[in-house]
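Rather than the whole complex, this shows some of its chains in their spots.
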Amino acid sequence: MLRLKSPDHERFFQSAMLEASFGGGEANVAVSLARLGHQSVFASMLPDNEIADACIRQLKAFDVSTRFIVRKGGRLGIYFLETGANQRPSQVIYDRAHSSMAQAMPGDIDWNRAFENAAWFHITGITPALSESAAELTLEAVKSAKEKGITVSCDFNFRGKLWKYGKSAPEVMTELVRYVDIGIANEEDCQKSLGITVDTIDVQSGELGIEKYEALTAKMMEVFPNLSVMAITLRESKSADRNGWSACLRDKGGFRLSRRYEITDIIDRVGSGDSFAAGLIHGLLAYEDRQQSLEFAAAASCLKHSIPGDFNLTNLAEVEKLMSGDGSGRVQR
Amino acid sequence: MLRLKSPDHERFFQSAMLEASFGGGEANVAVSLARLGHQSVFASMLPDNEIADACIRQLKAFDVSTRFIVRKGGRLGIYFLETGANQRPSQVIYDRAHSSMAQAMPGDIDWNRAFENAAWFHITGITPALSESAAELTLEAVKSAKEKGITVSCDFNFRGKLWKYGKSAPEVMTELVRYVDIGIANEEDCQKSLGITVDTIDVQSGELGIEKYEALTAKMMEVFPNLSVMAITLRESKSADRNGWSACLRDKGGFRLSRRYEITDIIDRVGSGDSFAAGLIHGLLAYEDRQQSLEFAAAASCLKHSIPGDFNLTNLAEVEKLMSGDGSGRVQR
Amino acid sequence: MLRLKSPDHERFFQSAMLEASFGGGEANVAVSLARLGHQSVFASMLPDNEIADACIRQLKAFDVSTRFIVRKGGRLGIYFLETGANQRPSQVIYDRAHSSMAQAMPGDIDWNRAFENAAWFHITGITPALSESAAELTLEAVKSAKEKGITVSCDFNFRGKLWKYGKSAPEVMTELVRYVDIGIANEEDCQKSLGITVDTIDVQSGELGIEKYEALTAKMMEVFPNLSVMAITLRESKSADRNGWSACLRDKGGFRLSRRYEITDIIDRVGSGDSFAAGLIHGLLAYEDRQQSLEFAAAASCLKHSIPGDFNLTNLAEVEKLMSGDGSGRVQR
Amino acid sequence: MLRLKSPDHERFFQSAMLEASFGGGEANVAVSLARLGHQSVFASMLPDNEIADACIRQLKAFDVSTRFIVRKGGRLGIYFLETGANQRPSQVIYDRAHSSMAQAMPGDIDWNRAFENAAWFHITGITPALSESAAELTLEAVKSAKEKGITVSCDFNFRGKLWKYGKSAPEVMTELVRYVDIGIANEEDCQKSLGITVDTIDVQSGELGIEKYEALTAKMMEVFPNLSVMAITLRESKSADRNGWSACLRDKGGFRLSRRYEITDIIDRVGSGDSFAAGLIHGLLAYEDRQQSLEFAAAASCLKHSIPGDFNLTNLAEVEKLMSGDGSGRVQR
């Protein structure tokens, strides 16, 4: 998607400039993984115009292979962003209807070729929310990946303003998640995307009750026994600038909670969930110890909050430094 | 429409900024007329979001009444613009499909109320190009205006990338123009929008053959006897920065040619046709002498080439000064 | 006034750019009220040049009627602003001497016409500080409003650098406030503008003693029995970025204290008093329960601290959301 | 003065940014001379605030001594500038009333100290236009300079929007010019500032009649026999971007005409008269041959048209290169 942001903390169109960059769930994960040293391929549909050309240039610049991007009709989705502060939240206006991806159909991407030599496939709950055909394409993809023995991760990523084509999120996602190995969610995705709840989790309050997430992850793995890992990010929203940030993970070995980060001057939290997903994929591949895997994901996504744009423009060394406990912010020279 | 322009002469997305403003055929005419002192009302469909709110704020700022803007579904059309130089032309990428206006239907605007106390109605050939229903709405509007004895002007404004809903421009426009009093066109609109030709006019050559425009306007008034005035802008494109600019007009009294302006450092020529239309409407209302009317329109639209953005942010005094022959560009202090 | 701000947190003229917008006490209140859905009219004097034209365009864009702005001699006042951080305060340099408004005389505005159909008149203590004739004009206005039974609110708004024409603030303001129904002040205005004190309130200390404000509002209503409501904003200044923010109000029913907001990353606090005044006017009109009226005003002005520029570019829904307790700053999508 | 310019070719307040720099007749000359290697001192009145501090910093940066700037009451004059293009002229709005300089009085500057070791004194016709007391101060200055045997140059610089304090330009300037050795003017200054005319010179036409300037300079030296040199810049205004540029000079040795420059893409012509004055002062000091003196002045001021801002940020080598005939604009690397 093309991301159009008001400068600084300005409200929409307060001045005559917009900051233009590119982003979006799966693209953000792809860029993160490439920066962490993985061979990363982004498969999608984009229109055949110079806006999409620029998007592809950005992905190439960050070492993401674009060879499975199909150029088709439709438009490039756009989202407008203004950055909040204090009690005023950041705001996103989507202008993504009729995007090329929403018009994608099963068969549009040749999964046999795309999955050749692939070890991991990551999807989000945003794509199946776009249209019925996009949902079918997603299902086709996970089935194909599963067949080939590729690990499948899915960020449930509930977006209430999508899901307008006649099916509810749980209807579609419940089937999809049956093919998933690694489930990823934020505080409310399990409930809203899949209808899985434990006692109410009040995400407005800013208070976490860890025991609820112990129960929720347990229930998730019970309902979806195919999941080998279920990870949830834990955001404590105190204001638009100040969040507590941590994450938890359950696997066969039990429940684990990450270190908690106090983030007091958020630069840009859009894409932090995606940076967690990428961090977790890297963490699971890089560390035997799943506490380490989780800590890597938490540290990577903590850093995202300090970086403007959708992409988590950090690297292995920076994440490992934070993971090892150095978040002192002393000037590096 | 939201207009998103690359800074300076940069190509699309060469840097991470876009200049955001608002514009579009009819809106540009409405703003021009308001600046020339007329009570100007813009009737349209816009979505109910903060992008369209900003558009409406701009119109209000320039004294255009927005009370007949209907807020509905769909999106606000967008166009991306890069400014050319020398042999490299400016380029426009439209992202206007599925706009609210394209989804407009006959009946969506209450023409009885909108035309109360109105003396003039201006439309362009862009709206009927958007969709079949928009074309019907346009036809409904001109018929209603005609019935009420309101003067109707129409800028034929052919846009090749639109007209995709199954009808050709001449099919639709020919009927529409039957209700028009004042026809306005550029060098190629009559041919492409209405299929009216005299020997080929080669707009690439940068040379004008005035006699052809004498013939063309004559033929237009023959085919459409309802036209009381037929005006055509005459652009000699030497490069993206350098144009000759003049216009001609035919009415019952014969054929008239305006003064010719040499424009050597074009700042922004988008919207110059609209500024001519507004200038002509003003000119016809303000001057008995139609040579004067034409000269006013030519001078107003000449100035537009020096003003960034879609809107012709000039005023009566500036146009009259140029019309009276002072284009010396001496600092005003 | 024209507001010229150094970019970001730069000191004056550190770089070669200034951010230009418009603002000023009464204009800010007018814009706020228009955004909250009220018909808002701004009566003032402005010079007849293109700087003032631009100011008027801004007001129109935000739905403020400018039909009672008189164009006269003098200049448009300017203020220069640099934004502080941490222990460094924001700084304002006024260049407003000889403004059109300072040259305004009784009779310049036709109050009979201006107050036709008006229900509320709001003034501030800034206008009478400009010049003797402006003070007389203000007095003329409140008397006229009072006669017509229009509610009069006044933000005392003491500005030490003004009041240079030979009279002290209390000399002028004491008479003016006799015609006021709703008094509005910050922590030190009552003392400095009117000479009304209870034991010293130390606004530098950053500590509030609520009981002092109980006493101060009581004393105000004793001295000015015409006041039906006396409201005071309570700012705890910890640094240029961090303030506590709340407000109190006394009416016949007693003393009320609003919820307190912790604001940790102030974007722009200029205009927050004005946003409180507008919030209070709306609150008093919209809610029977004056605790609600006060809470609305406190929430509206809390949000102002997060918005760049003089104007409080928020809306009813956002204020009500914060008022209802949701200041979590979670991204809205 | 503070100069506030709309970005690029934007009209006033089209976007929310202003480019801020400093300039003004005498300051521009002082900076030019310092850049050409002369010890340059700027004597003036400025207010005691941070806006004026910034102005002084700029002068110091460019090696102008500010030790005779007196800090006093009043304000720093401001001018707003938008840059024209093609047939649309650049526009200046002055907001300089009540400046410190307008309030300056004879005696405010200690000319005895200021003129110690000075060899040249330059003034313009702008200062005596500000106020009666400023005119008196100017007269005091030229008399003092004359007494001390310092060469006095004066750029007549007629500004129609000034001269509002009850005396006309010729009334004041005629006396002033009696103390001047080197007279400098543009095409219309002699007429408007001093009432000296030969047959009408039509500066709007863009055509020069050199013989008229031969006559005009002759008449000037007849009326003011104290003048040893009378120089006039000759601008042919074809559009806001395109000017012909040359100059002529008369001294006891006769009339001389400089080379003529075709300037096709004017970047900023504000300050070009001042750059000519500085170039002429340098030229007269540096060259015995007055044709050379004149050529230097013409080349220096030709270059000014290519440099944004009031100051002529060129240097000796660049002027000499152009003077020697190389205006080919080939990249210097």
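As written, the chains take the letters A, B, C and D, and residue 1 is the first residue of each chain.
Here is the rule we go by: a contact is a pair of C-beta atoms (placed from the backbone, for glycine too) under 8 Å apart; a residue touches a chain by one contact, two chains touch by 3 or more.
Everything numeric in this text was worked out from a predicted model, so none of it was measured.
Trainee: With 4 copies in place, how many does the full complex contain?
Mentor: In total, this homomeric complex is made of 6 copies.
Here, only the chains that are shown with their structure count from here on.
Trainee: Tell me whether chain B and chain D, two copies of the same sequence, contact each other through the same residue numbers or different ones, using over half shared as the line for same.
Mentor: Comparing the two copies, chain B and chain D contact each other through largely different residue numbers, since under half are shared.
Trainee: Please tell me the distance, in whole Å, between the geometric centres of chain B and chain C computed from their C-alpha atoms.
Mentor: Centre-to-centre distance between chain B and chain C: 43 Å.
Trainee: Could you work out how far the Cα centre of chain A sits from that of chain D, in whole Å?
Mentor: Between these chains, centre-to-centre, one finds 62 Å.
Trainee: Spell out, as numbers or ranges, the residues of chain B touching 2 or more other chains.
Mentor: 19, 57
Trainee: Could you please specify the touching residues of chain A with respect to chain B in the complex?
Mentor: Interface residues on the chain A side: 4, 12-13, 16-21, 49-51, 53-54, 57, 75-76, 78, 80, 91, 93, 95, 97-98.
Trainee: So in the complex, the part of chain A that touches chain D is made up of which residues?
Mentor: Contacts found on chain A: 14-17.
Trainee: Can you list the residues on chain B that touch chain D in the complex?
Mentor: Contact set of chain B toward chain D: 8, 19, 261, 263-267, 302-303, 305-309, 313-314, 318, 322, 326-333.
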